[in-house]
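Apart from one protein chain that is not included, each protein chain of the complex appears where it belongs.
Up next is chain A:
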Amino acid sequence: MKILVIEDEESLRESIVVYLKGEGNICEVAGTYWNAMEKINLYSYDCILLDLTLPGGDGLKILSEIKNLNKTEGVLIISARHSLDDKLSGLEMGADDYLVKPFHLSELKARIMAIVRRKNFSGSNLMSFNEINLDLLAMEVRIKEKLVTLTKKEYDLLIYFISNQGKVITKNAIAEHLWGDEIDMSDDFDFIYTHIKNLRKKLVEAGAKDYIRSMYGVGYKLENV
């Protein structure tokens, strides 16, 4: 997967690149408007992360340039502007998603994966992790052809884990992903434990290995055992 990160804040850009790299992913970066324009004209990507406030120009202009070039890249806008208008105009202009800063890197990764999936498999939408197979259109989870019944939240959680496999995902990020960041939740995210426990139980009972591990009390990780 080839990703272009257009973000002027170097520190943030670096974190994103480090998080996204690996597993055969390649990241390129652009820190200014002109740099970004040059890259989108020269190369092709699977997904472009686009910050709207850039030195040298408006990020939305880059978006329209991408569309003018008839490029098929997925575009995920990352903006500090929590503005409904920006979001709407961004999506109207052809962006695939809009993520407001600050965000969890795990959320960013999950969104990118979703965009790339939608772009690449326009028919059947399948996802898998070892013996766990997901049919995203039918919203079904099978383990060695055996159907596993999950609740909506458990299903979302599983996709989130697979999208961020090998990474520690914080409870905070999971809570925001499943319940939305508008909810003014208590700061105690331990109730997530129940959901993770149920998911693990169901997967193991269906014959999968127990891939999800608790990490230092901060979060969880899905990884090969």
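Rule of thumb we're sticking to: a contact is a pair of C-beta atoms (placed from the backbone, for glycine too) under 8 Å apart; a residue touches a chain by one contact, two chains touch by 3 or more; residues count from 1.
Throughout what follows, contacts and distances are computed from a predicted model.
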{"item": "From \"NADH-quinone oxidoreductase subunit K\", \"histidine kinase\", \"Carbon-monoxide dehydrogenase small subunit\" or \"Sugar ABC transporter ATP-binding protein\", the hidden chain's UniProt protein name", "value": "\"histidine kinase\""}
{"item": "Hidden partner chain, touching residue among A:I26, A:M93, A:L136 or A:V168", "value": "A:V168"}
{"item": "Residue in contact with the excluded chain [from A:L105, A:M127 or A:I143]", "value": "A:L105"}
{"item": "Contact set of chain A toward the excluded chain (per top definition)", "value": "9, 11-12, 15-16, 18-19, 80-85, 88, 101-106, 153, 167-168, 170-173, 179-180, 182-187, 191, 194-195, 215-219"}
